[in-house]
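Of the protein chains in this complex, one is absent; all others appear in place.
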Amino acid sequence: MPAEKESIRVAMVGQRFMGRAHSNALHQVGRFFDGPLVPILDTVAGRDRGALDAFAERWGWQRTTTRWRSIAADPRIELVDLVTPNHLHAEQAVAMLEANKHVACEKPLAGTLADARAMRDAAARAKGVRTFVWFHYRRCPALATAWRLVREGRIGRVYHVRATYLQSWGGADTPMSWRFRKKTAGSGALGDLGSHLVDLARFLTGDEVREVRGAVLANFIQRRPSEDGRGMGRSNVDDAASFLCVMRSGATASFEATRVAGPHHNAHSIELNGEEGSLRFEFDRMNDLLVHDASLDVGSAGWRRIQCTHAGAHPYADAWWPDGHGLGYEHGFVNMLADILAELGGGRARLPLPDFEDAYRTQRVLEAATISAREGCAVPLSEVR
Amino acid sequence: MPAEKESIRVAMVGQRFMGRAHSNALHQVGRFFDGPLVPILDTVAGRDRGALDAFAERWGWQRTTTRWRSIAADPRIELVDLVTPNHLHAEQAVAMLEANKHVACEKPLAGTLADARAMRDAAARAKGVRTFVWFHYRRCPALATAWRLVREGRIGRVYHVRATYLQSWGGADTPMSWRFRKKTAGSGALGDLGSHLVDLARFLTGDEVREVRGAVLANFIQRRPSEDGRGMGRSNVDDAASFLCVMRSGATASFEATRVAGPHHNAHSIELNGEEGSLRFEFDRMNDLLVHDASLDVGSAGWRRIQCTHAGAHPYADAWWPDGHGLGYEHGFVNMLADILAELGGGRARLPLPDFEDAYRTQRVLEAATISAREGCAVPLSEVR
Amino acid sequence: MPAEKESIRVAMVGQRFMGRAHSNALHQVGRFFDGPLVPILDTVAGRDRGALDAFAERWGWQRTTTRWRSIAADPRIELVDLVTPNHLHAEQAVAMLEANKHVACEKPLAGTLADARAMRDAAARAKGVRTFVWFHYRRCPALATAWRLVREGRIGRVYHVRATYLQSWGGADTPMSWRFRKKTAGSGALGDLGSHLVDLARFLTGDEVREVRGAVLANFIQRRPSEDGRGMGRSNVDDAASFLCVMRSGATASFEATRVAGPHHNAHSIELNGEEGSLRFEFDRMNDLLVHDASLDVGSAGWRRIQCTHAGAHPYADAWWPDGHGLGYEHGFVNMLADILAELGGGRARLPLPDFEDAYRTQRVLEAATISAREGCAVPLSEVR
Partner (left out) sequence: MPAEKESIRVAMVGQRFMGRAHSNALHQVGRFFDGPLVPILDTVAGRDRGALDAFAERWGWQRTTTRWRSIAADPRIELVDLVTPNHLHAEQAVAMLEANKHVACEKPLAGTLADARAMRDAAARAKGVRTFVWFHYRRCPALATAWRLVREGRIGRVYHVRATYLQSWGGADTPMSWRFRKKTAGSGALGDLGSHLVDLARFLTGDEVREVRGAVLANFIQRRPSEDGRGMGRSNVDDAASFLCVMRSGATASFEATRVAGPHHNAHSIELNGEEGSLRFEFDRMNDLLVHDASLDVGSAGWRRIQCTHAGAHPYADAWWPDGHGLGYEHGFVNMLADILAELGGGRARLPLPDFEDAYRTQRVLEAATISAREGCAVPLSEVR
């Protein structure tokens, strides 16, 4: 890297699926983006010593620790990346913030609203540090393009938001994990997938949910093979979550997140219908954005499929490949990391980055959905804090 | 027609959009289907004398009347087809049933639950006559195939029903009509489009809605150009209706009907996700059904697109054209009429036909959605009668 | 019908698949279109007396005959519709033209170029009568829209034409019929399906094929069950035909027609790529046209899917149903008949109608492909007359 670039020492807590995706981003960002900061993969923390060493070796982390608090105590570390189960986010994030480190945390912000609130408050108290939450889909070029088009006034008054996140891996044969326990995950599909839906709806529209009008949290499968394969465990989170909202603007917004929708592996979609235009994104065709311009005469209007791979026209596309040579799942993490490093290095992100305050607002919607599902009534967001 | 076929004298009340679709079906049914009864287009009733005569001449109706009650009094008429605005259904249907005529009524059954109840009760009292409600989408070959596949156990326990009916004709420039007045229509998108969604969800699953968990009826556009073009009128029905339900089986069911979803002209879709399989239909590709078989290994499973145009395999396909030579919108009416005539002639419909009792159950769901939207609470169906 | 309309007596020779489609059009045209002429279904000719009578009764033909020449001799008949196997077209058409009748003939114009030439010449000699060839896809609203857009200069200089007609009904189990015999059909997929491709390419571009650069006629299946089920018959036409052309403009044009493409039942598609724009049609979504406007900036351009169902914007749409309530296979015949009757009644067709001269030009391309396949060389169209 050019000599004038500064570096930033990074530590990561956790090392599973998301640990890979984040480590990959830390390596890729410098090759594809010209940013002010070069990340150094300093320390990775985990609980399983054997797995941790193998992980560190494969992914080029310089050190390992089984005591995450040692990272808080290490003055060299500037940015801490949390990829742990939801119930650990609050304790870890607060400790890191109090140690004056920037914190990037996996979504959802927390398993409970109380935890999320503690994190939001700690972030507000901390001076000179930044927080980030990995709602990486915002940085899928097609969704980033959608955000820009809304900002340009292309859809006008919004009538409808319609968002689904359909997966299928959560059938009765899938063994227990922390994701199926309320204690560790807080919720099931609601927090895991629904948080992305709410974040995107808020991000794209720039609007907030006014009220959850109704909700269902369905726990279809209550017993699963235990993790060690010797017996059954109790799965007590929602396999599926649906909730119906009204935005402050009056737009209707429907959300559905599920782990038991057979044909869908990662069918994350969102559509906005507005008075002037509409937008639609489907992760199964993640490089494309569908755009409808209502100002065209009705005989000419229709969904226009834009491949968001054009350098100069679509955010992040200039960093990658020629037109039509699309990106995959992990690129959203690299794109987001490029923006995090830009901001930490004194520059500007291409698009707004979600921080703890922002993610706390998303968490309030999830909480309102939970209350609505339990109580059988509409829940105004103003009552959930 | 062969001499041994019997005929049935039909009268129709109303003559607009649906009048055309039904008249067409009355002509086409005998050419494409071999049924026991030949319909005679005897009398059409309407209020506008000039339009009525032109309509009768074009569509081959033998007589016209501006007094629909004269049809009830005409002993030659055996089947009355009602294609009038919703608020007229009850009075007309009850009169025809009391005059001992079979009645086929456009959907929704009525504008209000009280009307629907009166119709259901009149049907129950009437002896020797049948009632039908024009939920014609059941007879789209792809949806008829879906119904069969569910009956064969191909999807198993149902987790999710997801149905939308998205249109775009109801923007602020669209002038007033009976469809925008609560008094004549009862509701807007809810009854007009939502009734199809609920009918299909009930028909395909064979299950009933247990509870409406939440609902929004959005009246975005409250003033429109008046019908005569001189001023503005008050549009006081829902432009869009969303409601979230739980079925008796525990399945979640989400419904959205709207007239202001820009890119969609008639995007009627329904998807069922079950433990053993999934099905998906989109009217924009009305000849196709998407089928997912969860018993395949996960590396081979995926949506299979079946063109439901094969005689011998797909209901109604034998009546029409060779494989792949698809049908259009109006064919559902012809297919349904073939089944109505089959039953009136002593035979059997290919698939269950919706009667007033059946449509009344759909109407109860619409009513529960209306209450839920108004009260901001969940509404068990058991409380709506 | 209004008294001021004139009628035209029609006879039809043949009564199979196409006999149904044409009879249907004769009934439907008057109900959906306001034309100057009302067709009277006077006489239908066929060879199988029993089938003929049943057909005539079902479809409302007033008379039947097993001697088609009697139609030529009947001075009341003004328009003769030929839906017979290809090898009969020439004799029948010439006889009808010489008897001074308008002739509408199924495609391809003939089984051989010599026959086609004879028909073209007879049409040129005949005075005061018109000829038509049933290339009905021109009148699919989406393709009619495509034609208009090309006329408006929306695609500019054409670089590529890419057309396929993929069917699957011609496997080894399919029994013999006239369609599999060279003597009766002239060719297989080439004439049956390829003629549509060439007609559309010529119609949409307004250009002519300059040269066939290469061709393959593949006769994969040479023995099939005989028609009577007792033994095998010899199938000696092409199951598939591919040919590569250059248009006069220099555009490349590739054509593929096949009866053995497993997943495709009637996958008729055509795409035009031009300097200023592109168009794409797929019969499997026959109500839609895909449009690409190259003048948009590259970041905004993409296929725009237009549902060609809007009255006022898309040809023929005003005759049918509201936006988004799509048409099916048979509507192309009704639309074409409306235009035929318009012209015979002194009015104008909405789009150019193919006559024998026009279809002869298409036949020359098919002949050039046949020669190219046989000789293994490029064949300039100027050498095929």
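Annotations
As written, the chains take the letters A, B and C, and residue 1 is the first residue of each chain.
Please note the rule applied: contacts are C-beta pairs under 8 Å (C-beta built on N, C-alpha and C of every residue); 3 or more make two chains touch, one makes a residue touch a chain.
Small disclaimer: the values here were computed from a predicted structure and weren't measured.
When the omitted chain is restored, the residue from A:6, A:57 or A:383 that touches it is A:57. The hidden chain makes contact, of the residues A:47, A:183, A:234 or A:325, with A:325. Contact with the omitted chain, checked across C:145, C:273 or C:362, is made by C:273. Touching the missing chain, out of C:131, C:242, C:266 or C:335, is residue C:242. The omitted chain makes contact with chain C at the following residues, 159-160, 162, 164, 166, 171-172, 212-216, 218, 220, 239-240, 242-244, 246, 250, 252, 254, 256, 258, 260-264, 273-275, 277-278, 280, 290, 292, 294, 301-303, 372-373, 376-378. The set of chain B residues touching the chain not shown comprises 145, 288, 291, 297-308, 310, 312-314, 323. Contact between chain A and the unshown chain involves residues 1-2, 17, 21, 23-24, 27, 30-31, 57-59, 167-169, 264-267, 283-288, 307, 309, 321-331.
We take it that only the chains that are shown with their structure count from here on.
For the touching copies chain A and chain C, the fraction of interface residue numbers used by both exceeds half; the interface is of the same-residue type. Chain A and chain B have centres, each the mean of its CA atoms, that are 41 Å apart. Rounded to whole angstrom, the centroid-to-centroid distance between chain B and chain C, based on C-alpha atoms, equals 36 Å. Under the contact definition stated at the top, the residues of chain C that touch 2 or more other chains are 288, 307, 323.
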